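Heads up, one of the protein chains got dropped from this complex, but the rest are sitting where they should.
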Amino acid sequence: MSLETDTPESTGIDDIDWEEIDANAVRLDPEIFYKYVSLVLLCLLWAYDYIYRDPRLSLLDVDIPLGFTTFNLELNPGNVDYLMGLTLLAMFWWVAVPLARSPEMTKQYWREFRRNKAAVASLVFLAVILVVGLIGPLIIGRPSSDFGAMHEAPVFLGGTWEYPLGTNSRGEGIFKIVIAGMRVSMQVGLIATLIVIVLASIVGTTAAFSGGWVDEVLMRFVDLLMTFPTFFLILFLVYIYGGDLFMLIVILGITGWGGVCRLVRSEALQRTEEEYIEAAEAAGATMRYIVRRHLIPNVSNTVITAATLAIPFLILTEAVLAFLGFGDPDVWSWGRIIAEGRDDLGTAWWVATIPGIFLFATVLAFNFLGDALRDAIDPRHQIR
Amino acid sequence: MNMKWYISRRVLWAVFATFIILTFTFGLLLISPNPEASAAAFSAATEGGDPEEARERVAEIRGEDRPWHEQYVDFMVSMFTLDWGNSFTYHEPVVDTILRAYPYSVALVVPPTIAAIIAGFAIGVYSSTHQYSLGDFLGTSFAFFGLSLPNFWFAIMLMMVFSVYLGWLPVRYDTSVEFWSLEHIRYLILPWFVIWTGAIASEMRYARAETLEYVNAAWTKTARAKGLDETTLTYRHIFRPALIPLITIVIGDLVGIIFATALVVEVIFTVPGLGLISYQALVRQDTPLVLVTIMIPVFIAIIGNLLQDVAYTMLDPRISYEERDA
Partner (left out) sequence: MPRSTGQTLHRRMFIVGLAGATGVGLAGCIGDDDDPDVADDDDDDDGVEDPPEDERQIQPEFHTATESEATNLHQYHINDVHSDFRVGSLMDGAYALDMDDEFYPGWVRDVENNDNQEYIYTLYDNLEFGAGYGQMTADDWEFHWDAVMKQAAVEGDNWVAHASFSDWAAIDTLEAEDDTTFRIELVEPDPLWIQTPAIWGEYIYPAELVEPYWERHQDGDDDAGIDLAEDEEVLNFEYTGNLGPYEFDFRDPEDRWVATRNDEYYRRGQEPDADLWEEAPYFEEYTIHTIGEQSTRMAELETEGLSALTTSSPIPPDEVPVVEDWDHINMYNVPSPFSFHTSYNQRANGWEPFRNREVRRAFSKVIDKEVIANDIYHGAAEPGQTFQPEWSEFFESDEVEEFGVGESYDPEGARDILEEELPQYGYEYDGEDLLDEDGNQVELILVHRERHSPEADTGVYHAEQYENHLGISIDREQVPTTVFFDEYVDQEDEDGNLLPNAGPRDEAVSRRDWDIMWSLGLNTFPRSPLAVDIFWGEQAAFNYMGWHEPEGYRIPEMISGVGDDLDAMREALGEVFGLLSREQPVNFTIYTFDMAGYHETVVPSPEEQDRVEFGWGYLGTTWHKTDDPFA
């Protein structure tokens, strides 16, 4: 069985897109059209920004009059932001749209899901964190230091409303830091998970469907990946080459897909036995086609639950790395602030405590959500 | 296809996989800039000496002035002949360093892990047999809290409250305390608690998921219909069949848990265990020590996997040797 195209390297979104569009040119489904056009537009925007724009210049810098005041909207997305955009688009097209298109199924899921009050609350909480994290920093700005206001207490301990949650050793407001940290955690969790999903699905389904030595080689590789102490690998790479958030996310993504991949493979193995695959095969469909049209959609439930449970793990890993001093020093990771606050426990306990509470709550919410999803979509499944 | 062939094939794979991972690690260390050499070169330059010579001197002291393939062969041969040589930074045999460090890691990680397994299984079985009850909700919630607590942050908070503020417990692990003593427990109680809360959720999840399978199984229903009391039922028809897969999962996970949790907890409580040692070895590029600290967990993990598979195959005749667990 040949395997010339579906290798893990072909994750560059645009080349897949074009093939996809070609393949479907005969019967142009408008949804597929919009889906890929939106992705391609995002990639083109990135390419334009990357190649033609000075990285320090804002892509967008406009003043929006709001009657009583003007609001300055300045956007200067970096690589991580583009990846985040890509992730959100992917969530929209592959989660939100399919749900909307099959209201029956959605209703059924929702009935199951709604029974779990904690999960509903978690969903709301996470939505708030995501929206505030994405938009908040644009409105209130990044934390800036004020060496005249170091270690100010939070407002409930007699501080001022200028710094509702107090300040750290540089006089940066904890409130702003917490909000900037929401964005970082969401970026890490969602983007790295997207990478995990893409790699795991491609490799897992390919292995399952190809069988034979291809399966053997791929799964042995997964074995290696899972036995390798990746945490140390990440520490080392960051120690030697410096921690940049983009690199960190990519490393987390490409070292973390082993478990999900095994899951996808075993799920897909069961599916390949089923009749519609055999029918498609008999009808002369190519392996690529079968994998894409039949296997991946049918293992997506497994993938989505596994992904939701991978997110908190990734967020925690990033926080631990930042805590140990291996994060991106320019990024407001909660882990980094906790580490800094650790040295100030005697004078300003809130510096380490408050971001920790948010980190805890976010991770907890993802765990509740993932568990509820698993119960709703596939009650018997266990995920490692 | 017989068992012997199957096992020997897996052992060969274990050796091969270790070899691949060691090679990768070696390559990584080889191509990375060495901080000590950079530092030496830099101070030589400021002394009016020859920085390149200083760099070479550091390389020579570490035997890294030879061609890379010679070093590679040397290291690999020494790894597999168990002649692990001396640590570059501690100036003692690597074996001594490891032997000194591992009791601390074991003392730190094993008791809370065992406690977590017991508690996790108990909660898991209870939840699955009492699905959607208040007890199920509380038990699961507790496990989720444990899973979601960022352990580094939790450790700091505990330390702040119990060691610094209340002064009940020591601030830092102290190796001079008698190993088998009650006093030692005072030093270990906080790290134990941190590890325990972190580990309990995953054990509970497995237990709940595995036993859930048997709660709804036909034989359980039959047994219940026959009027068997719930305790016996839970134990004999739900817990016992689930125990085998559970134990195998736990064996496989234990190693991973030890090494992943150990580092952070060891750093925070300053325990000179394996996590700390391997971490320091990595950042100082102490190649012999790095290779051994990487090799041991990798090898154990692979052998652990193998034992899991063998246990599965022997205990569950439905699985043939050819099929890997998926």
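As written, the chain order gives the labels A and B, with residue 1 at the start of each chain.
Rule of thumb we're sticking to: contacts are C-beta pairs under 8 Å (C-beta built on N, C-alpha and C of every residue); 3 or more make two chains touch, one makes a residue touch a chain.
Note that the coordinates shown come from a computational prediction; the quantities given were computed from them, not determined experimentally.
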item: Neighbouring shown chains of the undisplayed chain, as defined at the top; value: A, B
item: Option from B:21, B:40, B:79 or B:263 whose C-beta touches the chain left out; value: B:40
item: Omitted-chain contact residue, chosen from B:8, B:23, B:175 or B:216; value: B:175
item: Touch with the omitted chain, as defined above, among A:170, A:220 or A:288; value: A:170
item: Missing-partner contacts on chain A, residue numbers; value: 54, 56-57, 144-145, 147-148, 150, 169-170, 239-242, 325, 329-330, 340, 342-347
item: Chain B residues touching the omitted chain (full complex); value: 33, 35-36, 38-43, 45-49, 51-53, 57-58, 60-61, 63, 86, 89-92, 97, 100-101, 159, 163-164, 167, 170-172, 175-176, 267-268, 270, 272, 276-277, 280, 283-284
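In the analysis below, only the chains that are shown with their structure count from here on.
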item: Complex contact set, residues of chain A against chain B; value: 118, 219-220, 223-224, 227-229, 231-233, 235-236, 239-240, 262, 265-266, 269, 312, 316, 319-320, 323-324, 335, 338, 342, 345-346, 349, 352-353, 356, 359-360, 363-364, 366-368, 371, 380-382, 384
item: Residue ranges of chain B touching chain A (in the complex, touch as defined); value: 13, 17, 20-21, 24, 28, 32-33, 140-141, 144-145, 147-150, 152-153, 156-157, 160, 164, 205-206, 209-210, 212-213, 249, 259-260, 263-264, 267, 278-279, 282-283, 294, 297-298, 301-302, 305, 324, 326
